[in-house]
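One structure is given below, represented as structure tokens, and several questions about it will come after.
The block that comes next holds chain A.
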Amino acid sequence: MSMNLRNVLLFAAMGALLVAVGVIQSANVALAILNLCLISAIMTLGVNIQWGYAGLFNAGVMGFAALGGLAAVVVSFPAVPQAWAVGGPRAMLGLATGVCAIALAIVAWKRMPGSRRLRGWAAAGVALAGIAVMRLVIDPAVEAIEAVEPAKTGFLGGLGLPIVLSWVVGGALAALAAWAIGKIALGLRSDYLAIATLGISEIIIYFLKNEEWMARGVKNVNGLPRPVPYEIDLQQTLWVQDLAARLDFNVIELSSIIVKLCYAGLFVVALAVIFWLSERALKSPWGRMMRAIRDNETAASAMGKDVTWRHLQVFVLGSAVIGLAGAMLTTLDGIFTPTSYQPLRFTFLIWVMVIVGGSGNNLGSILGGFVIWFFWIEAEPIGLTLIEFLTSGMAQDSALRLHLIENAAHTRLATMGVVLLLVLRFSPRGLIPEREK
Partner candidate 1 sequence: MGFLSGESMFGGYGGADILQGCSIGVNKGEIAVVVGPNGAGKSTAMKAMFGMLTLREGSVELDGREISDFPPQERVTLGMGFVPQNANVFTSMTVQENLEMGAFIRRDDFSTTMEQVFSLFPVLAEKRTQAAGELSGGQRQQVAVGRALMTQPTVLMLDEPTAGVSPIVMDELFDRVIEIAKTGIAILMVEQNARQALEIADRGFVLVQGQNRYTDTGAALLADPEVRKAFLGG
Partner candidate 2 sequence: MTAVTDILNALALLSNFVLVPGLAYGSQLALGALGVTMVYAVLRFSNFAHGETMSFGAMITILVTWWLQGKGVNFGPLPTALLALPIGIIGTVLMCLLFDRFIYRYYRRQKAAPVTYLIVSVGILFILSGVVRFVIGPQDRMFADGERFILKARAFKEMTGLDQGLAIKTSQGVTVVTAVIIVALLFWFLNRTRTGKSMRAYSDNEDLALLSGISPARVVAITWIITGALAAVAGTLYGLDKGYKPFTYLGLVLPIFASAIVGGVGNPLGAIAGGFVIALSELLLTFAYKRVIAYLTPGDWVPDGLVQLLATDYKLAVSFVILVIVLLVKPTGMFSGKTL
């Protein structure tokens, strides 16, 4: 079977699964899964750029996705004038002080004369002093801002721009963070890089959870403006009511389907653009060189390639794509909840998608994103049905049966693990393997 036919069949099977859910459960459920499949596919493309192209193990996916979410809040939410009035400029000044402190610490580390140890202490001293100054500047502002209607706002709000703009901003924010992280962490060995990025992403989440003046922290930001119509408005329009009558559909359900289709349309465009760009990059001389570096770093470095610089490029690009997907996710949710960023869901699950789809193959990443997200959601009903079937012989109120049914949802975690291990063992190159050069 030719490679292309195989791929078409794989995607067709995936589509059939979604249609099956549409028929068995409901069109709404199928579309909800589809939308998250699309976002997962973009995130997976981002990780694939780092791992598949260059062999970098980034375990900080969660952090970059959260930065994208932050961008969605900052771009779209209307500003809170009162909060700006009581502390806005001062908070900004505080942030600027922090940035200056870090910059000065770096200058001290790089430019000061003296031994490594001396410069290290000097840099640490500058950084600590800088943080102290920053706290002096920012703390009163933070207190004032967080006191402004804490139940409703208590933060600076955003710029009040269209939320779709945040996709680009989220990508840029993630890229900026990736640049800083890459600068310091990319020299590390593969498993240390994984641990370091995991640690840094946790720090980012802690920051987002606790700095309430920025995006309300654990209090979440609700009601982000949408790029698509609201169900309630659609239900009022004549054409929707008309269509519902003609299709013999419930108006409420139909409006919800239309909204989801609108999102899906936006996401498909984004996915298509990113896929096209990724493919172009992979096939370009740049992509070939990346893979050459991945396959033999020593040889590439001996041939005069600046491996660290190339790795930084690829790390920044991949993280930007993850940030973009993160902004899309928050756009879809309409709510920013820092506590929802869990490594299992946002880092390791994306990794399962990359590996299962096929490291190094962009089409594979898309398929991996679809398949894994689909089963992540559907493992629960499937597991439940399976358990109900298996325990149907037991008494209806058997404690074991009830326990199993109650905890059926957790089988999806184990399922993901089993799928990952099976693919690694029996098809280590994934569903759609990397094309040979």
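Note that in this section a contact is a pair of C-beta atoms (placed from the backbone, for glycine too) under 8 Å apart; a residue touches a chain by one contact, two chains touch by 3 or more; residues count from 1.
A word on the picks: all candidates are chains of the complex that A comes from, given by their letters.
Not measured: the values here are computed from a predicted model.
For chain A, the touching candidate in this complex is 2, chosen from 1 or 2. The part of chain A that touches candidate 2 in the complex is made up of residues 55, 57, 120, 184-185, 188-192, 194-196, 198-200, 202-203, 206-207, 209-210, 342-344, 348, 351-352, 355, 403, 406-408, 410-418, 420-421, 424-425.
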